[in-house]
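One protein chain is absent from this view; the other protein chains keep their places.
As written, the chains take the letters A and B, and residue 1 is the first residue of each chain.
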Amino acid sequence: MTNTFMLYAMREWQLLFRNSSTLAQPLCFFVIIALLFPLSLPAENALLQRIGGGVIWVSAVLATLLSLESMFKPDYHDGALEQWLIQPRSLTLAVVAKVFSQWSATGLILTLFAPVLCLTFRIPVEQIWVLFVGLLLGTPSLTLIGAIGAALTVTLHRGGVLLAIIILPLYIPILIFGAGMVTQSAQGADITGQIYALAAILTLALTLAPFAIVGALRATID
Amino acid sequence: MNPFVTVWDFFGRLYHRLASPREFYKISRFTTPVFGLLFLLLTAAGTYLGLFVAPADYQQGDSFRIIYVHVPSAWLSLFIYMVMATAGAIGLIWRMKMAYVVVICSAPIGAAFTALALITGSLWGAPIWGTWWEWDARLTSELILLFLYLGAMALYYAFDDRKTGERATAVLAVVGVVIVPIIHYSVEWWSSLHQGATVFRAGGPAMPSSMLTPLLLMALGFTFFYGYCLFLRAQNMVLHNERNSRWVKDLINELE
Partner (left out) sequence: MSAHEISAADSHGHCLAANNLACQRGERWLFEGLNLTVSSGTCLHVIGANGSGKTSLLRMLCGISRIDRGDITWQQKNIAGNDDYFSGLAYLGHKDGLKNEFTAAENLEFYQRLNFENDPAKVDEILAEMGILACADLPTFQLSFGQRRRLALARLLLVPRPLWVLDEPFTGIDQAGRNLIERLCVEHLAAGGILILTNHQSLRSGPLKPFLNELEL
């Protein structure tokens, strides 16, 4: 079992590092989106400080969404995915490995970089920690849920906007708890509830999403 | 004879009859007008009682009467999503053709009820809150639900192959139904933080029966309207899907 997981995960990482542009793109997108907000809003530090957490969360959601488009499509187009379907190996584990490596190349990198972005929004250090923990718990769920949408649209030629329409509403709870956590902690309120909520969503996504992804792949690949 | 076995047997037979498009078509020829009639009777009674018999609200006056459209629509918007997800799961597990038809035909009806709930909610809000839109938990959840419906419809129409689209939409409906309660809970929590206008809570258990009876009649009537629309759409879809089969061709010959 671990063998199957590692085999697929190693393959994904190798592919990611051969294609280093796929590693850099979501991060660049993340930073650019986040920087659009200060430029389009009144130049008040207090305002930026208040909205910073929400802006960074929205940017993380959009950057994750952007990376989903290329999650299954290359493997579908070159036929690798149909070979996965007929291996005597667990497709569910293969999918979990794929999601994990995809997350490590997008969500994890965004999370690690978010504190730097926080400084430009003048967010205090305590809230940077809150945002960091929130992103660390929330971004894996984003990738897991998003992968269901990516699998559903894998055979479509123009799936980008459709993927956004079907996935963004499902992202709302994660966004609410994640961004709400930052706002709450700025007001000095307790945030353990939201941490538990994000952890619960992650647990649920980890247990159910892989099966939904496999179901979606089997439903659409023909 | 064991009554349990008989009941089980009855459902088994019903299931097999409903599973076949042809049998479904026969049954729906009978049920569609019945549902339509029940809808007309119940909503007519509900409208009369709601508009003329129920007393005006002591705070809101007559403007509260929009509740008789708003609340049933909101109930149905959730109910139809549940039906879609259940039918989707049945279709995926037992590969039942008709279940997919229910999923696909329910989506636009559900979206319409959701839109109706949003519009009536906004109309209601105008005199009560003094604004067309309030970031209230229920309205926001309803708006998100509308996007879930629109997403399901967009996904279905994106596929060239009907069967692939049906299966993909069923998967999405099942995934959505797991997330809908989480969305609802998170939006509730978020709106409790939101310190704006005081949130208006409709009715509650204190509603007198002269106000409640028309509401229940309307809700039941709307449900039959959903059934009526669903069967009508499903009939069309079945005829379209099976247009190359023998029984549909015979049917057309009979008409001519």
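Everything that follows uses one rule, which is that a residue touches a chain if its C-beta (ideal position, glycine included) is under 8 Å from a C-beta of that chain, and two chains touch if they have at least 3 such contacts.
The shown structure was predicted, so the numbers you read here are calculated from the model rather than taken from an experiment.
*Asks:* Touching the left-out chain: which of A:L85, A:L112, A:V125 or A:V161?
*Replies:* The single option touching the absent chain is A:L85.
*Asks:* In terms of residues, what is the contact footprint of the unshown chain on subunit A?
*Replies:* Residues 7, 11, 14-15, 18-19, 77-80, 82-83, 85-89, 221-222 of subunit A touch the chain absent from view.
*Asks:* Using the document's contact rule, name the residues of subunit B that touch the chain not shown here.
*Replies:* Residue positions of subunit B that touch the missing chain: 160-163, 167, 241, 243-244.
The rule is short, and it goes like this: only the chains that are shown with their structure count from here on.
*Asks:* Where the CA atoms of subunit A average out and where those of subunit B average out, how many Å apart are those spots?
*Replies:* Result: the chain centres lie 32 Å from each other.
*Asks:* Using the touch definition from the top, list the residues of subunit A that touch subunit B in their complex.
*Replies:* The contact residues of subunit A facing subunit B are 145, 148, 152-153, 155-156, 159, 162, 165-166, 168-170, 172-173, 176-177, 180, 183-184, 197, 201, 204, 208, 212, 215-216, 219-220, 222.
*Asks:* What does subunit B use to touch subunit A in their complex?
*Replies:* Subunit B reaches subunit A through residues 92, 144, 147-148, 150-152, 154-155, 158-159, 161, 164, 167-168, 170-172, 174-176, 178-179, 182-183, 185-187, 189-190, 193.
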